[in-house]
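Missing here: one protein chain of the complex. Every other protein chain is in place.
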Amino acid sequence: MTALYAVVCIAILLVMAIALARAFYAPTVYDRILGVNMFGTKTVLFIAVVGYLMGRPDFLDIAIVYALINFIGMVAVLRFFEYTAPVD
Amino acid sequence: MLLLLDIISGILLVTGVFFGLSGAVGVFKLPNFFTRVHAASVTDSIAVILIVSGLVLQTPLGINIAKLLFILVFLLITSPTASHALAKSARHGGLLTMSELEKGDQEEKAPK
Amino acid sequence: MNFILDHYNYWIVVFLMMTGFYIVITANNLVKKIVGLNVFQTSVFILYISEAKVSGGTAPIVTEGATLYSNPLPHVLILTAIVVGVAVTAVGLALIVRIKRAYGTVEENEFKKMDDAI
Partner (left out) sequence: MSDFIDLVLLAMLALTGLRIIFLKDLFAVVMLFGIYSFLTALIFINLDAVDVAFTEAAVGAGISSVLMLGTLALTGREEKESSHSSILPLIVVFITGAALIYGTLDMEPFGNPDNPIHKHVAPRYIEDSPKEIGLPNMVTSVLASYRGFDTLGEVVVVFAALIAVLSLLGVPKEGQEKAPASGLKSHQVLRVVAKLIISPIILFALYVQFHGDFGPGGGFQAGVIAAAALILYALVFGLPNAVAVIGPRFLKFMAAAGVLLYASVGFFSMYKGGNFLDYNKLAADPVAGQHYGILIIELGVGITVFAVMLNIYYAFGNQVERSNIQ
C-alpha cells in the first residue's frame, strides 16, 4: 500500500504544480483565482494522503483547516470584487 | 478480505488521481474561462469522492473515519459553491461564453 | 549528492530570504513591502523547522511504537512567532491605510516627495 500512496502523492504534487503554473500565468484574473482554488483543494487531498504515507493518519485536522481557509479565502476574493470591479 | 479491500481502495485512489490529472490538463488546454472552470470543478469533486473513499477503506473504525467523512462532505459542499460563485462573478465581470463570442464575432475582452 | 541533500533546505531558505529582502528594498508600494517582509519572515520559520527535523523521526506527539521524535522546542518558538507575525502585519497594514488617507498614495517615492515639498 505504501508504494501506492507514494504514487498518489507524486501525482497530486503534479496536479498542484500545474495549478500553480495556472496561477502564475493566467490569461484573466478569474483564471488565477481558479488556479488558487484548485491548488487549495488538491492540497487538502495531499495532506490526507501524506498522513497515510507517513503512517500517522491522525493529522487530518490540518486538512480540515485547509479546506475551511480555502473557502473563506475564496469568499474574501469575491467580496473584494464587489468593491473594485475587475473590468478595466 | 483485507487484500480485497486493498485492491478496491487502490482502484479508487488511482481513478481519483486520473480524474485530478485530467482536470489539471483541462485547466490549461480548454479555450474559454467557463469551460476551464467547468473542467476544474467537476474533476475536483469526483477526485475528492474517489480519493477520500479510497482512504476510508484503509482506516480502522474510529475518529479518523469521522474526520475523513467531514472532509468529504465539507469539500463536496464548498468546492462547487466556490466554483459557482466564481463563474457567476466572472459573468457579472464581463466575461463572455463561447457561443456569445461566436455570435458577436468579437475578441474575448479579458481583464488582466 | 549527499552534500546537496544535506544543505538543500538552507539554500532555499537563503534564496527566499534574499527574495523577501529584494522586495523590501526595491518595491515602492507599501503593501508589496509588507508581502516582502512576510516572505522574509517565513524563510526564518523554515530555517528553524528544518533544524528541528530528525531523519526517521516523527511528529512530537507521543504515539505507540515511536522512539525517535523531532525536536519540539523550535516548533514552540515558531508557533508563537507566526501569531505575533500576523499581529505585526495587521499593525503595518493599518499604518498603510492611514498613510493612504493622509497622503492619497501608498507609493513610497510619491509621499516622500510630498514630505519634502512641505
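Going by the order they are written in, the chains are A, B and C; count residues from 1 in each one.
Methods note: contacts are C-beta pairs under 8 Å (C-beta built on N, C-alpha and C of every residue); 3 or more make two chains touch, one makes a residue touch a chain.
Worth saying up front: this structure is predicted, and the values here are computed from it rather than measured.
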Would you mind listing the shown chains in contact with the chain that isn't displayed? A, B, C
Pick out the residues on chain A that sit against the missing chain. 6, 9-10, 13, 16-17, 20, 23-24, 26, 29, 32-33, 36, 39-40, 43, 46-47, 50, 53-54, 58-59, 61-62, 64-66, 68-69, 71-73, 75-80, 82-84
Spell out the interface residues on chain C facing the chain that's missing from view. 2, 5-12, 14-23, 25-32, 34-36, 38-39, 42, 45-46, 49-63, 68-76, 78-80, 82-91, 93-98, 100, 106-107, 109-110
List the chain B residues touching the unshown chain? 70, 74, 77-78, 81, 84-85, 88-89, 92, 112
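Criterion: only the chains that are shown with their structure count from here on.
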Would you identify the shape of the chain contact graph, picking one of line, ring, star, complete or other? line
Taking each chain's mean CA coordinate, chain B and chain C are separated, in whole Å, by 32
With chain centres taken as the means of their Cα atoms, state the distance from chain A to chain C in Å. 21
What is the distance, in whole Å, between the centres of chain A and chain B, each centre taken as the mean of its C-alpha atoms? 11
Provide the list of chain A residues touching at least two other chains, using ranges where the numbers run on. 58
So, in the complex, the side of chain B touching chain A is made of residues 6, 10, 13-14, 16-17, 20-21, 23-25, 27-28, 33, 36-37, 40, 44, 47-48, 51-52, 55, 58-59, 63-64, 67-68, 70-71, 74-75, 78-79, 81-83, 85-86, 89-90, 93-95, 110-112
Which residues, counting only chain C, touch chain A once they are in their complex? 58-59, 63
What residues on chain A touch chain B, complex-wise? 1, 4-5, 7-8, 11-12, 14-15, 18-19, 21-22, 27-31, 33-35, 37-38, 41-42, 44-45, 48-49, 52, 57-58, 60-61, 63-64, 67-68, 70-71, 74-75, 78, 81, 85-88
